[in-house]
Structures are given as structure tokens and as C-alpha cells.
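A single protein chain has been omitted; all remaining protein chains appear in their positions.
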Amino acid sequence: MADIGVALLGLGRAGSFHLASIGVIDGIVLRQVFDTDADRAADVAAATGATTALSGAAAVAASDVDAVVVASPTLTHHDHVIAALAAGKPVLSEKPLGTTLADIDACFDGAAAAQVPLLVAFQRRFDPSFAAVARAAHAGEAGELQFIRSVSRDNPVPSLDYIATSCGIFHDCVVHDFDMVCHVAQSAPVEVHAFASSFIAGIGALGDVDNVAVSLRFESGLLATIDVNRSSAYGYDQRLEVFGSDGMLQVENRPLAAAPCSDDHGLLQPRIDWSFPTRYADAYRLEFVHFIDCVRGDAVPEIGADDVRRSHLVANAAEASLESGVVVALDA
Amino acid sequence: MADIGVALLGLGRAGSFHLASIGVIDGIVLRQVFDTDADRAADVAAATGATTALSGAAAVAASDVDAVVVASPTLTHHDHVIAALAAGKPVLSEKPLGTTLADIDACFDGAAAAQVPLLVAFQRRFDPSFAAVARAAHAGEAGELQFIRSVSRDNPVPSLDYIATSCGIFHDCVVHDFDMVCHVAQSAPVEVHAFASSFIAGIGALGDVDNVAVSLRFESGLLATIDVNRSSAYGYDQRLEVFGSDGMLQVENRPLAAAPCSDDHGLLQPRIDWSFPTRYADAYRLEFVHFIDCVRGDAVPEIGADDVRRSHLVANAAEASLESGVVVALDA
Amino acid sequence: MADIGVALLGLGRAGSFHLASIGVIDGIVLRQVFDTDADRAADVAAATGATTALSGAAAVAASDVDAVVVASPTLTHHDHVIAALAAGKPVLSEKPLGTTLADIDACFDGAAAAQVPLLVAFQRRFDPSFAAVARAAHAGEAGELQFIRSVSRDNPVPSLDYIATSCGIFHDCVVHDFDMVCHVAQSAPVEVHAFASSFIAGIGALGDVDNVAVSLRFESGLLATIDVNRSSAYGYDQRLEVFGSDGMLQVENRPLAAAPCSDDHGLLQPRIDWSFPTRYADAYRLEFVHFIDCVRGDAVPEIGADDVRRSHLVANAAEASLESGVVVALDA
Partner (left out) sequence: MADIGVALLGLGRAGSFHLASIGVIDGIVLRQVFDTDADRAADVAAATGATTALSGAAAVAASDVDAVVVASPTLTHHDHVIAALAAGKPVLSEKPLGTTLADIDACFDGAAAAQVPLLVAFQRRFDPSFAAVARAAHAGEAGELQFIRSVSRDNPVPSLDYIATSCGIFHDCVVHDFDMVCHVAQSAPVEVHAFASSFIAGIGALGDVDNVAVSLRFESGLLATIDVNRSSAYGYDQRLEVFGSDGMLQVENRPLAAAPCSDDHGLLQPRIDWSFPTRYADAYRLEFVHFIDCVRGDAVPEIGADDVRRSHLVANAAEASLESGVVVALDA
């Protein structure tokens, strides 16, 4: 089976863990890299044997590239994705695919036209614990679903430069919770309400918030709450709770080592993962493996157009609720 | 120190754990019991040596009674409390003190006029785990408070007869969560939103709900969510999570025995408490001890008029939000 | 049903928790108390309404006494037990019943002659977690038993005066582990080996040890290890592990409150019980309830002559192994 040649656009935080995945997955080879920081691109090229592309467009068009990974700054995703699909190349892209529903639809239309897979990187879907809970919920192990809680607390606080172009906390962070809650629920909410506030100097000044509580109501009577915070002192807190008529399924945090210490203060478990690159290392790798399976035609993307549209619309509704102070209805 | 003579009005569920407390606390003696079920009253009187009163009024007026415990059906609390206070007797009463803010105020006015303590039985305040977390939060151990989550899942489902006169889930159940969240926050929310639904046959028909998600916003930027359910398949689930700038404090459930079993399915911890009488056995006893301290003048009630008014008003706001579908503002 | 009148001999540590049990169990009344500290006896008598006996013999002989509890200093147990049984009174006694097998046999012979129950206070048998594991092991839930580990770490270190008359760590402490391991195994070991050392100033000088590792081999191939220490910095550590062909059953420690705290050091569970009076409070009460059931003829002692002889002989063997440095054989 021939190696799959990959172009990687963007060599920052997200680019780094895709580089790690490429390094450990058999049957793929990094062929082209692009970053606006030319020195960074040169370093990666030197270490990997890839070619430094002069532009994203050049990278995706290269004849040795069979698949494209978009991990560039948020607002550049859309153009890179469109270009790659136009070149007939399968795409794995960090979210969001753009700032509007039309942007998203344009991307999936592009994938359909090119008849290649487009996978949006909601990596939490591939985390073994989250995936196990979703599977168990879908298999009915909790009975009829009545309540879901998702919590995401980030660490450390991103730079204000990042925040300024992040599309806001609902599209940048909470969208992962919206995706997971709707995925577990296998439906979209009919009503959304959001409270939010800002505790971090600078974020409020940018018109954004860093502390969010969203409530969702589904047609079935299922309710959900999501709470997200940009700054968690004890590490990267990612949990899920699915309550049904027969029981409860949970994703809990886990300490970095199974090595507790007991003294007269009590029993101290080691700290949890400090941030997403380590917490989701397995998920990023499994996501990439799934993408390669899609590229080879052995799978279809587990996250499709309907999923991406759905979480985008819920994020829009939550934003609208926060701005207006009222509950926002969604078409089921 | 002379024994304190107690009258106990109501010998049902709540009456039972007060009987247990009276049995194990030194320096108190049960003198008068009253229940509309005369056989039940006679049985308790025979077992304890107490006198069977012909009415609540007779019980509270008896000359051998120094303090009154009101554990009768919900809608009778108010009259018993008023009568006991009018007789100059200290009162420990199950909540609610009535159905309106005026009812509550009348009770505390009665206590003030009689110069005797009135303690409302928010027993969760006396649970060692909840009390430890509240103390730690007040001591600043979590830093600046940003988010609180309270979860209460009941088990088993009460009878529809009980539900019908329970004043609704917000005043019957969620009021405990409102009290705890506001107690930890040391303030009242400025905005309240509620979603709810019903999964249990019969409860919806009574115009009540059994599945609730409430969001609260406080002036400081602190947010809170509360989720309550009437029927938890895995037992009586009572948790609290307090998130602040420096860390997180939690009340977790605990298994009935520290006796896990490992096999090829995994590690099974024994079930948690099945319902409130065992889960809060310590809290009911400590609450009663505190009441006796108040009767002796050694303490003032830890739950005062402001606390009881506060949780009542938040429950009203949540009810109003559910009915209207909008966010309800409260005066801070 | 008439109240059972109790004489309590010894009002020290063990006497205190028996007093607590008497205070909360229905149908029993403390009638006679005796302690060599007359002031302590007078205080207890005043608080409970009991009579101060001039001697243990007087207490057990009193006509208002139906049952005797022996909680006096270790070396006085035997004479009190013999006297009470001679008076035809049922006895609950702290261990040991004496210093020799003949002492133990004399006691059970006395009970047989008087046709009254004699219960030796191996309270761990009544602890809900230990009892649950023993029941599960007996029910075959772990399959064929292959390995048992028992750990007991005491806290705080008793006084050297206590140690000096404690009959040595094997009979004072490890005997509880021997009893539990043999109870779970439903048999006695055929070989015993012990290593030990002393880290606490003063204990070694008394010819005793404070750190012990005992190994047991049973006829079936079952092996066991027991490790005991007199001084545990993190609290009173009492655990059990039963490994069989189908799985593992464990008794674990539990924190005093289910209230963990997370910060950048990790997640801190509150400390476990500091010492035996709180750790085994339930066990002491349930043990006393069982004794009263035996007195009333509703039960026979769960711990009988064979059990008490067995753990005594194993303790002797462990002592002999430590002294001789060789493995000691026991008749199965």
C-alpha cells in the first residue's frame, strides 16, 4: 500500500500535535509544510524531510500531496479548506470551517463536488473515555436520557492575540461541548440559554467572556448544562455526565500518575493533565488514524456536515442568548 | 442541667429521623407527640414514654414541653410553627414555613416577639462534607468564586399524594440547592433561568416537573447551575462543586462500604445511600444538636430569616422563569 | 420486653465506646459500673444513673445485672470473665481472655457450665465493610481463595505503660488480623513466619516490636501476609485484600468526608479516621447489638471458642517464629 503524502498548513499548537501523529502512524509521510513563520516552517522541514511550500495554495496543489491538514490560524481555515478541496484533496481541518453557516456549507459542498472526505477535528469524539460513554449512551446503558452535563475548563489562558481572533468562546471552546452533548443526545436542542461573565483582565475588554453557563432543552425532555471556563488552576478539566432512567455514565479526569501520597493532610492524587496537548494526545492520534482511513476509502468521516452545522447553530444561539438576555429557540 | 422536654408534631418520614436524634442526644426527652394517625402516635408514645397529644396546639402548649419540632405534612407547618411560637416555645421546623414570603415573615416575626429561636431544617448545612466545603469556600481556599454546581437526584420517587401537596419541585427539592448555593456564595443571584421536564407518569399530570436545570447569575460574575431529578436509578445523588480562581472544592457521593470488588468487568464500588434518611443521618442529628444549643442559649440559629427568605425568593423566581420562559431578575 | 441490666467493668478507652453503645441501643440499661479510678466511676455513675460497684465481683453479682461487659486492663480480663460466668451472667469481653490457651478454655468452659453466651470483642467482624468482604468470600464471589493480605496500622502510639502490659503486639494487635484472615479463609494456617523490628523509642526496650510482617501458609495452598505497625502518620489504616481465582475483594480506608479539594498540587482527599474509636464506631455498636441478641437467646455468638483458640495459637506461633527465626508449624 503506497504511503499517503500529507501537506500540513500551520505549525503552531494544533500543527504540533498533528506532526506528532504523522510521526507515529504508519503509511503516511509529510511532504509539504506551510506557516507564515518561515523559520518555523524551515525547522520542521529540516527535521522531517518535508518541503517548505511558499503558500498554502502551493502546498495543497503539490503533486506529491494526497491529503491536507489545516491547522493554521482560525480565520484562515476556510480559504485553505476550499483550496484543498478545489484541488481534489481530502482535508482534515481544525474547526471552525468559517464564521458563518454559509462558510461551512461551502466547504462540505466542495467536498461533495470533489468526492473526497472532509473531517473537522472535534478530537474529543476520538478520546477513548468520551467515545466509550457516547457508545454506552447510544446502546441504551443509561436508559432514556434525561440530563447531560459537560464541563470544559481550559488551562493556561491563551494569549489575548489568540482570543482576539478566536471567534469568541462559544465558537472557540463551547462548540466542543455542544458537539459532544448533541452527539450523545443524537439530536439538537430546541431552546438555548446562556449566562456568562469575565474574570480575566483583557478578555472582557475584547468583548469576549471567560466563564459560561449554558442550558439546553431538547424536544424529548432531555436537559443539559454546559459550563466552560478559560482558566482552571488545577489543570485541564474535561468531564461529561450522562444521566438516564437506568443510571449514569461519566467521563472523569484522571491524575497523571496512579501514585497517591498519604500523610496527615489526607491522600493527595497527582495533578491531572495540565493542558490539551497531553490530555488529548491519544484522541489527536486516533482522529488522524480515522482521517487516513477515510482517505483510503476504508471509512467515512464520523463527524459530518450535519454535525458541524448543528454545533455551529447551537453556538450561534448561545451567543444570541447572551447578547439578548432571552432564551433562543432552534428548529429541532 | 435540666432535660429539655420536646413535643414532636408529625411522625412520618421526617418525624422518624427526629425521633432517632432524640434517642441518641443527651439532655433531651420526648414529652408530647402528635400525628393525625392516632395509631402511629400511640405506638411512638408507648415506645418512648411520651404523651399522646390530642392536637398540635395541645402538644405545644403542654407545660412539660420546652421546645417544639414540626415535622408534619408540608401545608400544616405554618400553623404549627405560629402556635408554638405564640406559646413561647423554640421551634425546629421542616421547610417550608408556608407558601408565601408573608408566611415566612410571620413566623420569624413570631420568633422575634417571643424571643425564642426558630430553626428551619435545611439539614444539608449540617452534613460534614457540605459544611466542610462551605467553610473552605468562605475561607478563600478556592480563591474568587466563579462557578458553582449543585446536583440533587432523589430516590425513590415519592407518592403522587405527597407530590400533590409538596408545593412543587422548586420549593420542595430545589430549595435545598438554592439555599446551599447562596450560602456558599454568601449572596443571592440577580438573575434566574429554569428549564424543566417530566419523565414520571403522573407528575406531569399534577402540573409539576421531575427534571430541572436552573441557571443563576450573581452580581460578582459568579454563575451557578443546579440540576435536580426525582428518580435516580443508582441511589441518592447529592453533590456540590465550587470552582474558583485557585481551585475546586467538591462534595462527592460515597459508597455504603469501602469494599470494592474487582473482576473481569472492572472494579465495582458498592452502591451509594439509597435515600435521604441514611445519607443525611449525621446531618439530622447534628442539626438537632444545634437546635438544642440554640434552645439553651449557647448558639443562634445558623439558618436565619434572611436565608429562608432568600431561598424562597429564588425558588419563586425559578418557578416564574419556567412558567414564562424568560429569565427572571431578582433584587440583589 | 424487659430491659437488660448491664454491668460495665473498666471505663477507659474500650469502656468509653461500650458506654456510647449502651446509650444508643434500645432495651438495655447500665446498672453497675466499676473502675479502679473511683472518680471516673463516680462521674460515669452520675451521668448515667448507674451504681458505683466496690469491685468487679460486686458488680457482676448485683441482682439488677443481667449481663456483664469486661473492658478493664488487659491482664484483669480473665478474672472478671470467670467471676461473671460463675455468677451465671452472659459476658461480652475485650480480648484477650487470658495469657494462655488454658485461660481461654477455662472461660469457655465456664460459659458452657453456666449455659450463658460469652462473646469476645473482635469488633472488626462487625464492621460493615469487613463483614461484606467476608460474606462475599464465603459466598464464592472471588472464586477459590489464593491470597489474603491484611494490614493494620495504628495511630497514635499507645503509652509505654499500656504496651508493657499489652501481652505483646501479636496478642494485642495482630490477633485481630489473624482472626480476620482465618475467618475469611474458614481455616487455620499450617505454617507461620514472622519478621519484626522496632522504630519507636521505648518499645524495643520493653522487648516488644512495632513493625511486623507475618506470612501464613494454609493447607489448600492459600497464602497470606499481614503487616502491622504501631504508628501511622496518615491515620488509622485498616485494609484487607482477598484474592481468588475469579477476582479480588477489598476493604479500603475511607476519607472522613467525601470532600476533595483540587489545586495545582493535585486532588486532596480528606484524611481518614485518626484512630479506632471513630473508625470502628459502627462495629462497636453492632457488636453490642449482637451481644444483646445473644443474651436474649435470639442468636449465638458469631465468634466462638474455636475462633478465639485459633487466633491465639496463630499469635503464639508468630511470636515463636520471631523469637526462633524459623518457620513454625501449626496443626491444621
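Just so it is clear, A, B and C label the chains in written order, and each chain counts residues from 1 on its own.
Heads up, the rule we're going with is that contacts are C-beta pairs under 8 Å (C-beta built on N, C-alpha and C of every residue); 3 or more make two chains touch, one makes a residue touch a chain.
Small disclaimer: the values here were computed from a predicted structure and weren't measured.
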Review point. Relative to the complete complex, which of the depicted chains are touched by the chain excluded from display?
Key: A, B, C
Review point. If the hidden chain were put back, which of C:76, C:187 or C:215 would touch it?
Key: C:215
Exercise for review: Just name the one of C:208, C:227 or C:273 that touches the chain not displayed here.
Suggested key: C:227
Exercise for review: Sort through B:220, B:245 or B:269 and give me the one touching the missing partner chain.
Suggested key: B:269
Review point. Just one of C:18, C:124, C:153 or C:285 touches the chain that is missing; which is it?
Key: C:153
Study note, to complete from the structure: Where chain B meets the left-out chain, the residues are 233-235, 255, 262-272
Exercise for review: Identify the residues of chain A touching the omitted chain, counting contacts across the whole complex.
Suggested key: 23-24, 26, 128-129, 132-133, 136, 141-142, 246-254, 256-264, 270
Point to revise | Touching residues (missing chain, whole complex) on chain C | key: 143-144, 146-147, 149, 153, 191, 193, 195-199, 211-213, 215-217, 221-225, 227, 229, 231-234, 237, 243-248, 325-327
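FYI, only the chains that are shown with their structure count from here on.
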Review point. When chain A touches chain B, do the two copies use mostly the same residue numbers, with over half shared, or different ones?
Key: same
Exercise for review: Return the distance between the CA-based centres of chain A and chain B, expressed in whole Å.
Suggested key: 42
Revision key, fill the gap. Cα centre of chain A to Cα centre of chain C, whole Å, reads 57
Point to revise | Sequence positions of chain C contacting 2 or more other chains | key: 262-264, 270
